[in-house]
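Note that one protein chain of the assembly has been removed; the remaining protein chains are unaltered in position.
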Amino acid sequence: MIPELGHIILNAYLVLCLVGGILPLAAIFFNNAALEMPIKRVTTLLFSLITFSFLILIYSFLVDDFSVAYVAQNSNINLPFYFKFAATWGAHEGSLILWILAMNAWLIGFIFLTKCKNTYFLNTVFSISCQVMFAFTLFTLLTSNPFERILPIPPLNGADLNPSLQDIAFTIHPPLLYFGYSGLLIPFAIAVAAMLFNTDTKEWASYSRPWTLLSCSFLTLGIALGSWWAYYELGWGGWWFWDPVENAAFVPWLLSVALFHSLITSQSKGVFGKWSILLSILAFSTSLLGTFLVRSGILTSVHAFALDPERGLFILGILGFFIVGSLIIYSIKDLNQDHAGTYELNSKEFGFLLNNLLLVILAISILFGTIFPLIYEAITDGKQISVGAPYFEIILFPFALALGFLQGIALYLSWGSSSSFSFIQRVFLESISVFVLILLILYILFDNLYLTSFITIFLACWIAAGTLQVSKKRNINYWSFLKKRLAVTFAHVGMAILVLGVGVVSSYSLEKELILAPGDSFEFGDQIVSFESVEDSLGPNYFSKSANISFKDNQDDTNVITEKRTYVPSGQLTTEAGIIMEPFQDLYISMGDNLEADIWSFKVQIKPFIRWIWLGALLIAIGSMLAGIKQIRRA
Amino acid sequence: MKKLLDTLPLVIFVTLIIVLFSFLSNEDNQLETVLIDESFPEFSLTSLTDTTKILAKSDISELPALINVWATWCIACKVEHPFLMKLKEESILPIYGLNYKDNRNKAIALLKADGDPFEFSIFDFEGRLAIDLGVYGAPETFFIDKSGVIRVRHVGVIDDKVWKEKFAKYLDE
Partner (left out) sequence: MNPIRKQRLYALVAILIGSLLATWLVISALSQNMNLFYSPTEIKVAELNENTLIRAGGMVKTGSIIKDTNSLNVVFTVTDYQNDLEINYEGILPDLFAENAGVVVRGNLNTDGSFKAIEVLAKHDENYMPPEVAKLMQEDL
């Protein structure tokens, strides 16, 4: 009966969300205090309900209750318990519950930590959030109920969790990403409330800023972990594929970055008010749009959930209701958002304007490339195309260049107008010296310099120099100044490290596919790679062939195992890459096909600086997290 | 002019939603209209259990009946298997299997191990009958009425709920 309890709780949650979505608004509209709700308590109650329901689903997985269809389809009796746990959000139904839970968690944070005297405003944000949570819960219950039973005769074993999802990074990657996506609900709800009450720009921007920063931080972590997971789990050493699902996360990330930069201006100077509102709506709607594209199965992707037009229709309905609704308010309401303030071309405001412009146009271009196959199919009546990765690279490069250039000088700009641009010379000299130093290191490490990587590497130096040297324009202690700017330093230096990683890995990588028999060895870069032996091994729910490979250079000799696994219930094959991590490079080998007896094909790669990409992303996430926490404390 | 600019985002988004919507509903129709209310297609394929026996449309003799598309590689088929067994045990209506793009020995072994809910299974290795039926994948289930006309098509797992909502009413007719 426990799954039924979960179902009942979810229904109760639905009803309470509906009440919470209507009553506080009615109280304001009819000016009737009797209709008001104690929103702190209601939010807590809502949160306990959804958490309880989620725990019940986890419980059903842990005890192998295969009478629950969702459990039967996504778990198996032989699955290790931690993967049973993670399987809860391994497919569509469970991940929706997690999503709702995440939205509710953000709402709790907002309601309890925002020091806002205007109860009308708070109640409205609460109500709008409740409406969104109601829509998601209704969607879950009507089209994707995770508690549905297979009765009367449940299967004995359950199918299985998709083998490539049986992985430690996967257990944390989706929750982080869902928290990132759902966090954008708060800025959205605040933007709608701000429109309804015509709230002062400086005021509402200060409520919105911390939550935008925190969602951005979670999105960054989620995307980085996903990229890391794809790198070692899919077995081919790529770290970004421009897959529709990746784009669906990248676009909201770009917009959330644009949004918190715009909110800085709105909060400090009271300008860009309407723009920030529009951007809040846009960021939230692209996060919904991403869900729609993935869950409706209309775009091909490695991550595709089962094809289901009905679900797609429902999500489209939710998307339509909230986005069109808020955009209607935006278009008819006479918003008087901007404070009178003027700025020059050389001002910080204009810097932020350019930053936003570049980020938003980039986001729209990527979104366009992602959905273009759909548009094309609709126009040409069924002709199918795909847009290749080079499209996105061509688009990204000039925008990244311009953004990086701006990032190097951004911290020197002053509000209103900047008096002097003498710093450019200094930043330039410093970045040149760092650049030369890095080239020297690269030359020592890899005996080679590639012209193609110069622009990206210089850009990284430019950003780093511009971020770290910013204090010198004032006569105060360098470290205490840096400490004051800890968050932005983390984030911007993180971006520099990420750019450096991308620049090096895309030019200095080596790869080779070849056939080896046990005992064979060959020279690869500065390494001697030998295929020593291959043996059979057995895991809890798979059997595998594992190859023992050694990498030898003039200093040390390291062994690594790469595996070809066959998962038992599904018979699905997966490749487990063997990776040796060094600070400056990864040695990467993956097993290909078995050609005869013990002869196998392999793909060997050397990936210099690849770890720096994720390190950079981690620093960005830490930076925006710090900034978010600081903003909450200050508010 | 200013108002016009404010409605621009709305217009763009509504257009986008309409495009996506038209795309979705296209997809939907394609799936639903295939062969519904048409008579079951002719075929000539071997029986799963007996390579020498050629089956044809006339062998599906007891009507109304269900045609269930299944395969050993299909995980969801295992999920719906108990439900098909239940239909069989309670003699609600005969079920004919369409073994789809599968390994014959594996398929026979599976039916031996888990139970065989089917009157017989048609072995459709190349997916010929499946193409005529417009099968997307497995599992799929078709309901054929007394006169041999396909009335319902269900893509995905069939269970109690689906049965009640989509199939039961046709059985009563």
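Side notes on the structure shown:
As written, the chains take the letters A and B, and residue 1 is the first residue of each chain.
Methods note: contacts are C-beta pairs under 8 Å (C-beta built on N, C-alpha and C of every residue); 3 or more make two chains touch, one makes a residue touch a chain.
Model, not experiment: these values are computed from the prediction.
When the whole complex is considered, the residue among A:Ala378, A:Leu482, A:Ile561 or A:Ile599 that touches the unshown chain is A:Ile599. Interface note: of A:Tyr391, A:Trp415 or A:Tyr450, the residue touching the hidden chain in the full complex is A:Tyr391. In the complete assembly, the contact with the undisplayed chain comes from A:Leu357, out of A:Ala26, A:Leu357 or A:Leu437.
Although one chain is not drawn, its touching partners on subunit A can still be listed: residues 162, 235, 297-298, 300-302, 304, 306-307, 340, 342-343, 345, 350, 353-354, 357-358, 361-362, 364-365, 368-369, 372, 376, 382-391, 394-395, 398, 513-515, 570, 572-575, 590, 592-593, 595-596, 599, 601, 603. Residues of subunit B in touch with the missing chain: 30, 34, 73-76, 101, 125-128, 131-132, 134-139.
Here is the rule we go by: only the chains that are shown with their structure count from here on.
Each chain gets one centre point, the mean of its Cα atoms, and the points for subunit A and subunit B are 37 Å apart. Those residues of subunit B that touch subunit A in the complex are listed here as 3, 6-7, 9-10, 13-14, 17, 19-25, 27-28, 31, 73, 75-76, 78-79, 81-83, 85-86, 136, 156-157, 159-161.
Residue ranges of subunit A in contact with subunit B, taken from their complex: 69, 72-73, 148, 150-155, 159-160, 278, 281-282, 285, 292, 296, 298, 306-307, 309-310, 312-313, 316, 319-320, 323-324, 327-328, 330-331, 371, 374-375, 377-378, 569-571.
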